[in-house]
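Just one protein chain is left out here, and the rest sit where they should.
By written order: A, B and C. Residues from 1 in each chain.
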Amino acid sequence: MKLRYFAWVRERIGKAEEDLDPPASVATVADLVAWLAQQGEGYAYAFENPNVIRAAIDKSHVHADARIAGAGEVALFPPMTGG
Amino acid sequence: MKLRYFAWVRERIGKAEEDLDPPASVATVADLVAWLAQQGEGYAYAFENPNVIRAAIDKSHVHADARIAGAGEVALFPPMTGG
Amino acid sequence: MNTTIRLQREPFDAALEARKLTGGRTDIGAVVTFTGVCRADEGGEPIAALTLEHYPGMAEAEIARHVEKAIARWPLLGVTVIHRFGRIAPGEDIVLVITASSHRQAAFAAAEFLMDYLKTRAPFWKQVEKRGGKSWVEAKASDDSAAERWSEPKPARRDAAQ
Partner (left out) sequence: MNTTIRLQREPFDAALEARKLTGGRTDIGAVVTFTGVCRADEGGEPIAALTLEHYPGMAEAEIARHVEKAIARWPLLGVTVIHRFGRIAPGEDIVLVITASSHRQAAFAAAEFLMDYLKTRAPFWKQVEKRGGKSWVEAKASDDSAAERWSEPKPARRDAAQ
């Protein structure tokens, strides 16, 4: 599964994207965020407050309870500040 | 007192402005419109429906009950269609 | 406060006016430009042109009064209102309103407010040239209700007349 990070999520983790295979117990976006937070210091910092993390699966916004099975690309990022 | 007419009020009366001295009994804009309606065919046509006539005294919008005493210029016109 | 109000017969250049309003400033975050354009139809019938009549002196004063109201109501950094008069062909611009603010809500609201008032309170009258001759455009109830929504509650009137 391809993971992409943007803005301060990207900065804290120290990379813009990576390929990871989370264990089968990781079913939803919320599960993924909780699992990633345990993958090291940068991840723990990026996901210290899971409530502010926004997510997209295959370039569409999803809620934290969205299932990640079958996702090609999951993106995690802070609230958007465009416009 | 200077009177000014615009749009179809002007066209029906056949002039853009004139100086008139209405009798003392003509106290308000509504009185003035009623009095003008009796001054000839064009006036009667212009003011056949007094409810749609809008008025300004000295270039400020006024209601039909506004008093005309002391007015330098009274303008009578249809509802505005600018913008 | 950068304020421009102009009535003119000749066309205007919206981009130039926007540059004049914002040029060299770095406190403006939002610019809303409204351009009213002469359409080729009126009430479903084709028109050859429209002619705008106005009340010189009063038109400028009315627009200035509403620009002051907008400035009092929203945190604006600049306002431009240009209204043409005379004969205008389909596709040509009629009116320009530009509002600048540090935030977008103020710029949008002020531009809408000014347009709603120009439609109903500024002393301009549109006459259209159709195949069957010339006719005056009738005021729309929808424009009156659009302007109404900006009214502050008024004290009850003491006189009952009209």
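The working rule: a contact is a pair of C-beta atoms (placed from the backbone, for glycine too) under 8 Å apart; a residue touches a chain by one contact, two chains touch by 3 or more.
Treat the numbers as computed from the prediction; the structure is a model and nothing was measured.
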- Query: Which of the chains on display does the removed chain touch in the whole complex?
  - Reply: A, C
- Item | Contact with the hidden chain (one of C:A18, C:A122 or C:V137) | C:A18
- Message: Can you say which of A:M1, A:A30 or A:A44 touches the chain missing from this structure?
- Response: A:A30
- Message: Give me the chain C residues in contact with the hidden chain, please.
- Response: 14-15, 18, 22, 24-41, 90-91, 102, 104-105, 107-108, 111-112, 115, 146
- Just the residue numbers, please: which parts of chain A touch the chain that's not shown? 4, 6-8, 10, 30, 56, 59-61, 63-65, 75, 77-83
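The rule is short, and it goes like this: only the chains that are shown with their structure count from here on.
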- For chain C, which other chain has the most distant CA centre? A
- Whole-Å distance, chain B centre to chain C centre, using C-alpha means? 25
- Query: Which integer distance in Å separates the CA centroid of chain A from that of chain C?
  - Reply: 49
- Message: On a C-alpha centroid basis, what's the spacing between chain A and chain B, in Å?
- Response: 72
